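One structure follows; several queries about it will come next.
Left out: one protein chain. Kept in place: all the others.
The block that comes next holds subunit A.
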């Protein structure tokens, strides 16, 4: 048992390291783009105050992070599961390792974003706003964004696993599943959407309770996604 544990942690470490390596290009390019935009564009002229407040780095890199995670998630089963099983690692150890690695990577991404966001505040303080509201603490921002980035990996992982196990037909079921997951997370966290579910969640609940519900439902959604991925890959035949 102890050896198992060490193995999945080793997988987690190796996968985090490798996937982070791939992401350095993306982060570098986004950062460069962000800095150039700050220097060459005066947002106060182009945008109104409200829009300008959304131009912080954290907001800027959120979508690149998510797209990166989606793509890496799709590759997870065909690239990593296949390699690990062929190297003599169980599907279970791969699964645990990959899940820990995805969460760790999401956290690392947000630590980087928060640090750059902090530096940005020191250089040119703006009235910083995220979809968590004006008064949201840095810690809350870190936590919620990490969770949302992680969910994009899960969405990709679902699609990759479904396609690997059931070929083209799997996509008919797993892509809508992944989209549903992303859509539900959007409902839970961004205040911009006005949907029945969203208004129901925040209608007569205090702000704290709504946050509590959002976290609770997110955890359940993540749990279900992880369960589906595990069931899909538990006995999957590895392609030669």
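Everything below uses one rule, namely that contacts are C-beta pairs under 8 Å (C-beta built on N, C-alpha and C of every residue); 3 or more make two chains touch, one makes a residue touch a chain; residues count from 1.
In the analysis below, contacts and distances are computed from a predicted model.
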| item | value |
| --- | --- |
| Listed names "ATP-binding cassette domain-containing protein", "Cytochrome c1", "Isoquinoline 1-oxidoreductase alpha subunit" or "Hydrogenase assembly protein HupF", with the criterion being the UniProt name of the chain not displayed | "ATP-binding cassette domain-containing protein" |
| Contact with the hidden chain (one of A:62, A:93 or A:120) | A:93 |
| Contact set of subunit A toward the excluded chain (per top definition) | 3-4, 7, 10, 14, 84-93, 235, 237-238, 240 |
